[in-house]
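This is the structure I want to talk about, given as structure tokens.
Omission of a single protein chain aside, the complex is shown with its protein chains in their original locations.
Labels A and B are assigned to the chains in the order they are written; within every chain, residues are numbered from 1.
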Amino acid sequence: MKESNESQFNIHPMDQFIIEPILSGGEGLQWYSFTNQALWMLFSLVAIALLFIFGIRKNEVVPGRLQSIAEILYTFVRKMVLDIAGPEGLKYFPYVFTLFIFILFGNILGLLPYSFTTTSHIAVTGVLALAVFIFVTILGFVKNGFKFLGLFWISSAPLALRPVLLIIEVISYFVRPVSHSIRLAGNMMAGHAVIKVFAGFAGALGVGAVAPIVAIMAVYGLEMLVVVIQAYVFTILTCVYLNDALHPGH
Amino acid sequence: MASNNNAEVSSGGMPQLDFSTFPNQVFWLSVTIFCLLLMVRFIIIPRMDNILANRRKVVEEDLVGAEKFREAAEELEKSITQEMDQSKARANEMLAKSKEKIKQNRQKGLIEAEEMTKTLLSDSEKVIVTMQKEANKKIEKISAELAPEIIKKLSPER
Partner (left out) sequence: MEGDIVEMGKFIGAGLACTGMGGAAVGVGHVVGNFLAGALRNPSAAPGQTATMFIGIAFAEALGIFSFLVALLLMYA
């Protein structure tokens, strides 16, 4: 981390994640100052609005291109909630859908050059995962009362094993938000850092940098896939946790 | 890490673990998520549900219409097959009738021809018999005429 040599190989793959205040006249970072991260969150909000509000303006039988995308996303998440959390889960579909499109658009916009990946920050994903965790825990107690604790007391296991399983289940329950958030942030951060490292190689090699550019293209293609899958995984885990809260028996 | 300020972070380290930026991130994230949730809840979902329900209705209507058309087509087919059966039966009838007629005609012809041949045969037999009789008479006459002459010639006058 102590790169004192100021040569061409001075690559800072993490610099793209720095949060800087913009439009603030140099007063430093306050809790309210408008940062590059807030700007890109706003961009994803605008992109979602463009797709879902202006893309589906026409009420046609055969949908256009944008409308098809919007409808596929919508029916996909709806079916996921219905399949995993059951019909009772559909009540919480707006929140799950909000999470999905926010993460998806944050991830995809983060792949644009010079952009900022909002979902690569542990603070962001941590807040999202903690919100899901707290919401699901409260929902479980509200819906099932103290029967919700049966989630940790596996009645199908032999009696001697149950205390051990209790410990394991409690730990894995409280570890959920950690893995939930770090999976997303870690994947986003690692992918973008790798692209940045290859880009640094390309910059150092100059005109003859064919291999790094091919590598960037390959990693970029992989990242397109990872970006969508991570949004999917975050959403599907939310559905699984929701299902645990709604039906703790199994 | 918490002691790092922004300038130090930019030379390495992880901006993600710079806890001084967390309040700012949490604030803007909550604002964004709140706006997005309102947008999803009150604009996107009603609209999408509306569109999908409309589409389902249109498709169902189309399906019902198609079902009606199918029924009509089936009825038409039924009537066509009925008519075809009828006309086939009629044609068969006509065919059988004409066959019968032809058969009768042929039999009649056969009988006529047989009768004709019979009369012809009997006529010719009669003719032959009379001719035979005549020939016999002629032979008798000729032999009666010739006999004395033969006898004369055979007499011992030689």
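Simple rule for what comes next: contacts are C-beta pairs under 8 Å (C-beta built on N, C-alpha and C of every residue); 3 or more make two chains touch, one makes a residue touch a chain.
Since the model is a prediction, treat every value here as computed from it, not as a measurement.
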Fill in the blank from the handout: By the document's definition of touch, the residue of A:43, A:135 or A:232 touching the omitted chain is A:232
Problem - Residue among A:56, A:84 or A:136 that touches the chain left out of view - result: A:84
Handout entry: Touch list for chain A against the chain that is not drawn
Key = 1, 80, 83-84, 175, 178-179, 182-183, 186, 229, 232-233, 236-237, 240
Completion exercise
Even though one chain is not shown, chain B touches it at residues 1, 13-14, 17
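Convention: only the chains that are shown with their structure count from here on.
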Exercise for the section: Would you pull the chain A residues touching chain B in the complex into a rising list? Expected result: 1-3, 12, 14-15, 17-20, 29-35, 37-38, 41-42, 44-45, 48-49, 52-53, 56, 59, 61, 67, 70-71, 74-75, 93-95, 97-98, 101-102, 118, 120-124, 127-128, 185, 189
Handout entry: Touching residues on chain B, where the partner in the complex is chain A
Key = 6, 9-18, 20-33, 35-37, 39-41, 43-45, 47-48, 50-52, 54-55, 58-59
